[in-house]
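Heads up, one of the protein chains got dropped from this complex, but the rest are sitting where they should.
Think of it as A, B and C in the order they're written, each chain with its own count starting at 1.
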Amino acid sequence: RSIDLNADLGESFGAWRLGDDLAMLDLVSSANVACGFHAGDPLTLQRTCAAAAERGVVIGAQVGYRDLAGFGRRFIDVAPDELTADVLYQLGALEAMCRVAGTRVAYVKPHGALYNAVVHHEEQARALVAAVVAYDATLPVLGLPGSALLRRAAEAGLRAVSEAFADRGYTGEGTLVPRREPGALLHDPDLVAARTARLVTDGRIRAVDGTWVAVAAESICTHGDSPGAVAIARAVRAALEGAGVRIEPFTGRG
Amino acid sequence: RSIDLNADLGESFGAWRLGDDLAMLDLVSSANVACGFHAGDPLTLQRTCAAAAERGVVIGAQVGYRDLAGFGRRFIDVAPDELTADVLYQLGALEAMCRVAGTRVAYVKPHGALYNAVVHHEEQARALVAAVVAYDATLPVLGLPGSALLRRAAEAGLRAVSEAFADRGYTGEGTLVPRREPGALLHDPDLVAARTARLVTDGRIRAVDGTWVAVAAESICTHGDSPGAVAIARAVRAALEGAGVRIEPFTGRG
Amino acid sequence: RSIDLNADLGESFGAWRLGDDLAMLDLVSSANVACGFHAGDPLTLQRTCAAAAERGVVIGAQVGYRDLAGFGRRFIDVAPDELTADVLYQLGALEAMCRVAGTRVAYVKPHGALYNAVVHHEEQARALVAAVVAYDATLPVLGLPGSALLRRAAEAGLRAVSEAFADRGYTGEGTLVPRREPGALLHDPDLVAARTARLVTDGRIRAVDGTWVAVAAESICTHGDSPGAVAIARAVRAALEGAGVRIEPFTGRG
Partner (left out) sequence: RSIDLNADLGESFGAWRLGDDLAMLDLVSSANVACGFHAGDPLTLQRTCAAAAERGVVIGAQVGYRDLAGFGRRFIDVAPDELTADVLYQLGALEAMCRVAGTRVAYVKPHGALYNAVVHHEEQARALVAAVVAYDATLPVLGLPGSALLRRAAEAGLRAVSEAFADRGYTGEGTLVPRREPGALLHDPDLVAARTARLVTDGRIRAVDGTWVAVAAESICTHGDSPGAVAIARAVRAALEGAGVRIEPFTGRG
């Protein structure tokens, strides 16, 4: 039995540092590397891709809205053809960093407000899928189970990969507790780790209402930029390995 | 006998239009397409690459400083490792646009202040060459004859391609008349066309001091964004064809 | 009888020119000058304010979303406190340009997608009003009749100024025909001029369904950046003056 662990990395920008990328790269199997539109200056991206490649961590393009000031966390009503072009641009830019590191972009995951938008926003989901299809139809798309993105990706013949969140609360319906509500974010590494191990071995997670809900996921997302990020990722990895689960990229071993 | 004609294209940005890309694409054999750092939003780049590919025009990456407000025309003292990363980022971004258009980036040409800097700035010239070597050592670099860029490109095993300027005045030493001096810019299409034909067929150009100087070039640059750009390019092309010169990309026929 | 004519100006950015600001400044009484977030580099803003001040044209701050790539035409879901700060920043920046030109910012008008958002988006309307109240509660706000913006501005004690559009079609309910529908934009200068004169002298405009609807406005907006902008503004001004209407800023004579 195996599972993928993914995290957002490469999100520093110039003089501003964010997260401990090297520590996270020793813990995850897939790195969602920013592409410069919401975060990630080119030198940061180059170094992050090189460090990931050295460790055999698979690299995905974490594409976002063009919004450094908002860190890609604000919905932008981008026209579909512009969004497709924006995604292509980011994919290619990160591909160059992978290429000089001896590897390649292996999947695509939207970031922040774009991630949330393409759960329901059909036009933007279609525009994102169109970019991946045009660029390389063998690239999987990583997203939320039940999202418009994954549905449209599958319809377009792309591999649609579902993820679960190690440090987020779930409702009794199996959806994420909105960030503004209590129980949305979990901070205790041991608790998060135990939940994640149960989720992976048992396919179920305890919801905020106390019920157990089924959650199917090929990858577990741990957050890379919060203060306790490394501690949580380390605990999750240890708990999974303790439960006999191998940490392997969903794209397959190297 | 043949020669390449190149021009800067894809330099619009969002609502701001610059130049008549489609008209120029019917006249040149090589398009230096902006890469988003000094000009060129992603959708403009995608459309420009598609239009170039349709017409069999070869695409080069016109890399520049990260300076939209200055259109890449202001020297920036970028550290070499940052410049290398910036160039890689731009190369990859444009490559994605070429890829979805069924073609690829075929050469690299620096833009504006970076073009001028790497005539003498050894560190930046080396940083630019390092990016091309790391990305794809088969890519030619297009630049000014006698520049640090072309010397270092050749030393690194890259193909170094010299260009001459159809609409610029030359000194008796074969260098360009600085833009602030009289005779720096030529605006009469017929005069520019006649000079260019002579240059290509005879290898010489009339300098501002009246002497004839030898200028070796594998490509002729015509400016794409000035008011009379299309008229000049059309006259140049007609004069060359009238002199029995074929317009062909320096990278070789498609 | 008098009316104000306003237009969007100062929307060039670096090497990219947009509109004929000097020609428009000879025709309008109020200039909505961009503030750098959706358009307008600082030197353009300084020159535009100086030119407006020389001609006695009143200057308003045309505040927008932080989105050069989208020209401020894409809705961005900015948090209210961020929007308030963004508006303050823009107001102050333009104020400096007015100050060195011997004048001051005399009103505020939102641009593009922000203009459209604050017709209905209560949080953003409130955030914009909060910025104006905090900065200078004597500044009028210029917007669409019936908008959340003008209602909230009035509630906050600001002067709320309604505008009508010279070159837009109106529905039978007195609202603007959406841009994607037929009749949304009028291009014939004579027709636009005649409609405007009727609107100002008679308070009514002919809707797309043939009915006459009442439209109350203290200012007429003419677009500054379309190809025929100057011709339309000139025709509108001539028609108004021909009907005995003086063109005067809504803020009052100088």
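Please note the rule applied: contacts are C-beta pairs under 8 Å (C-beta built on N, C-alpha and C of every residue); 3 or more make two chains touch, one makes a residue touch a chain.
Nothing here was measured: the structure is a model prediction, and the numbers come from that model.
Judged over the whole assembly, touch between the missing chain and the shown ones holds for A, B, C. Checked against the hidden chain, the listed residues C:46, C:196 or C:251 yield one contact partner: C:46. Looking at C:94, C:199 or C:232, the residue that reaches the missing chain in the full complex is C:94.
One of A:22, A:50 or A:68 touches the chain omitted from the figure, and that residue is A:68. Take chain A: the residues that touch the chain left off the picture are 12-18, 39, 41, 68-71, 73. Counting over the whole complex, chain C has residues 36, 41-43, 45-46, 81-82, 84-86, 88-97, 99-100, 134-135 touching the chain that is not drawn. Residues 66-67, 69-70, 74-79, 82, 113 are the ones on chain B that touch the missing chain.
Note that only the chains that are shown with their structure count from here on.
Centre to centre, using the average C-alpha position, chain B and chain C are separated by 41 Å. Centroid to centroid, with C-alpha atoms defining each point, chain A and chain C lie 42 Å apart. Along chain B, residues 41 each make contact with two or more other chains.
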